[in-house]
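A single protein chain has been omitted; all remaining protein chains appear in their positions.
Which chain is which? They are A and B, in the order written, and residues in each are numbered from 1.
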Amino acid sequence: MSMSDKIKDLDTFLVYSITLEEEAAERHDELADMMGVHNNPEVAATFRKLAHYSRLHAQEIRDHAKGRDLPVIAPWDFEWEGAEAPESGDMSGVNYLMNNAQALQLAMANEQRAFDFYDQIGRESQVPEVAAMAAEFAIEEKEHLDLLRAWMDKTDASVDEKHFDFDLVKMTD
Amino acid sequence: MNSARSIDISLAITGAGGIGSITVGELLLRLAGKSGFFGLMRRSFGPQIRGGEAAALLRISDQPVECMNDSFDILLALDWLNAERFAEEITLRPDSLIIADPSAGEVPSVYREMGIEILEIPMKSLAGETPGGRPNMVALGLLAQWLGYSSASAGKLIDKVFSAKGKEVASGSKAAFSKGFDEASIAKARELEKQPVPAKKERQAGRWQLSGNEGCGLGALRGGIRFAAAYPITPATDMLEWLSPRLKKLGGRLLQAEDELASINMVIGGSFGGVPAMTATSGPGLALMLESMGLAVAAEIPALVVNVMRGGPSTGCPTKSEQTDLNVALYGLHGDAPHLVLGALDHADCILTTEWAVRLAEALQTLAVVLSDQYLAQSRALIAKPTYRLPKIPARNIAEETEGYLRYKLTGSGVSPMAIPGTALNMYVADGLEHTEKGKPSSTAGDHQSQLDKRDRKISSFDFGDHWADIRGQGTTAIITWGSTSGAVREAAGRIASSGGAVKVIAIRLLLPASPAKLAAELHGVTRVLVVEQSHSRQFYLYLRTHYDITAETRVFARPGPLLISPGEIVQQIQDWS
Partner (left out) sequence: MSTPGDNVVLKFKDYKSETKPIWCPGCGDFAVLNAITKALAQLQLPLQNVALISGIGCSSRIAAYTSVYGFHGVHGRALPLATGLKAARDDMTVLVAGGDGDGLSIGGNHFIHACRRNMDLTYIMMDNEVYGMTKGQASPTTAPDWEKSKLTPEGTGVRSFKPAVLALASGASFIARGFSGDPNDLARMIAAGIEHKGFSFIQALSVCPTYRPEHAEWKNQVNKFTTGETDNPITAVTRMVADDGMSTGIMYQRDIPSLERPGNGETGTLADFESEFEL
């Protein structure tokens, strides 16, 4: 079953979207904190910015939802395609030595999944108002993707390349 | 500065996130060694497992050093991320030098306010000029130039250390090193320095580089330990990791136990079987082991426990040094349980003290606790090759097949021949219960008294010889200390001597049994005693009050960790006492 089949009304769609954005914000803030604590300030700043965008988008969606009586869905009752919300999954590339290019790649993968989520619903939902809103959100995600791509182009992947941890060199002497 | 040394330089290298400050320190220490110097390096870290703040703190001298100096001459900061963490450990003077990368941001106000000279060198951009170049290698070059090391020997070392990481890393590292080594502003800054530092060309033969934990490990092996059982605990784990493969190579083994209660019992079991055995731990683990340490005493089974002290109480400050497990080592066993407690005084002394402890434990069939601390254990020192001579100590008195064998026979010395499982006729049951000479449980007044007397007598009547303390100098003022503070105390005494004073240093190595008569003899003519220790509740001072008669006027300089007590502070204590 595709997401457009699982989400049958606007209220449900709103809850899914808000959760997607809020969990993305939370995840990006978590990543920013991690990187700050591990003395990788450039990457921390990158994730902090991404958290900010997600938070803005979440607020926009909450504004759309004002006055509506949204259903409460337990975290484990969401039927995401993966284990987690599309923009928060996959921590496998995360490493204290990661550079900005790698951080952006991770963010882009997340944004792509978020885009795919909205895009699929926008194109295939049988509920017109859901389709319309999803299509709107898909455009917004696409803008984020473009922003990230531009950012990526400006980032020199070889600079700040941390190679390996220079405090862990074994003294063979 | 101690004018007996012509070269004495203290450097701090800080950085975070895996930038490599520690590697710079380790390479500098090795280069110092190859250039004929003595030295000391300790490390300080943030709480992160990886990528945290890291500081390499070194002292390099043409004379042996046994402690860090009062302050640092140079602070090289690869970055200033979370640098406040180290501010209280890295004491700078107004005439110190800071080398910093301008791209790393502003020098912290705590240093700017002191008006310290800041030498700005763009280490990051210099590193960027060569592929595979890293700022920390530039830093290494800068400092190697400052210290007057040869770039050829540095190049060889870099090749050796980085070869595993690939050609580009090795050559990039050397190129970056050269950028630092050839940096003109260093040469200029050195000209302005009051003490230029030429390097020794000849290599002094027979020097060693080791950590205190390695020293204890080696001492244990020299003493005959062939079985170890232990549980990981900061800061003892790397002693066990050093021992594990080496025990195996000697035909012994190390078992990782499920906890400290298991460790000490495994040790006792192995020793009961005839194999000299040990464990190593820290305060929380030592506290757990106490019941069974008493078992070793009561059953008269030789056992070695090396306890590497860290900040207490409870979980405390696991990565910091302190001298506050003295009480538990001395008095923690329930009942009347005489045993041995020794404290290593410096890096080389870790070897001597541990070897001595093993031999004593074996000879006296009792428990020996060796106290070391995090500072000694985890810092590396360049030292003269240790040469010491322990008095002749009998090996474990192993019983031959004896009709009517009495395991706990009342002898004049208090030591009774110990049967090793496998020997015919001598089967006995070792027991924590009080027992008869034969080893059968007993709670009679006679047996308890005579066995208590035996276990006490075997230790109190033993001649421990001159190693009970390390005594240097003469004077009407004496400083009594123990453990690693000995280094700072000796240096303080040296400074006082250079300026015409005279201070006697008594560093006690054998804490239990106490040697009151010997100390009284050493204090003959001494009118003032300063006690120096790294504790809050003056554990060592109270130990002295309990076991010795000190009639001289006494003052105590006691401070808890994490900051090490520096020689300058001790000199100040003596000067303030005029």
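Heads up, the rule we're going with is that a contact is a pair of C-beta atoms (placed from the backbone, for glycine too) under 8 Å apart; a residue touches a chain by one contact, two chains touch by 3 or more.
Nothing here was measured: the structure is a model prediction, and the numbers come from that model.
*Asks:* For the chain omitted from this view, which of the shown chains does it touch?
*Replies:* So, taking every chain into account, the missing one touches A, B.
*Asks:* Which is it among A:7, A:20, A:34 or A:51 that touches the chain not included here?
*Replies:* Checking each option in A:7, A:20, A:34 or A:51, the one touching the absent chain turns out to be A:34.
*Asks:* Which of these, B:163, B:185, B:315 or B:527, touches the one chain of the complex that we don't see?
*Replies:* B:315
*Asks:* So which of B:20, B:33, B:219 or B:284 would be touching the chain we can't see?
*Replies:* Of these options, the touching residue for the absent chain is B:284.
*Asks:* Just checking the interface: what residues of subunit B touch the absent partner chain?
*Replies:* Within subunit B, the residues that touch the unshown chain are 46-52, 230-234, 237-238, 240-241, 244-245, 254, 256, 258-260, 284, 314-315.
*Asks:* Need a quick check: the contact residues on subunit A for the chain that isn't drawn.
*Replies:* Residues in contact with the chain left out: 26, 30-31, 33-38, 74-76, 78, 83-84, 91-92, 94-96, 98.
We take it that only the chains that are shown with their structure count from here on.
*Asks:* Can you tell me which positions in subunit B touch subunit A when the two form their complex?
*Replies:* Where subunit B meets subunit A, its residues are 16-23, 26-27, 30, 48, 50-54, 79, 81-82, 128, 134, 136, 157, 160-165, 169, 209.
*Asks:* Under the touch definition given earlier, write down the residues of subunit A that touch subunit B in their complex.
*Replies:* Against subunit B, subunit A makes touches at 37-41, 96-97, 159, 162-173.
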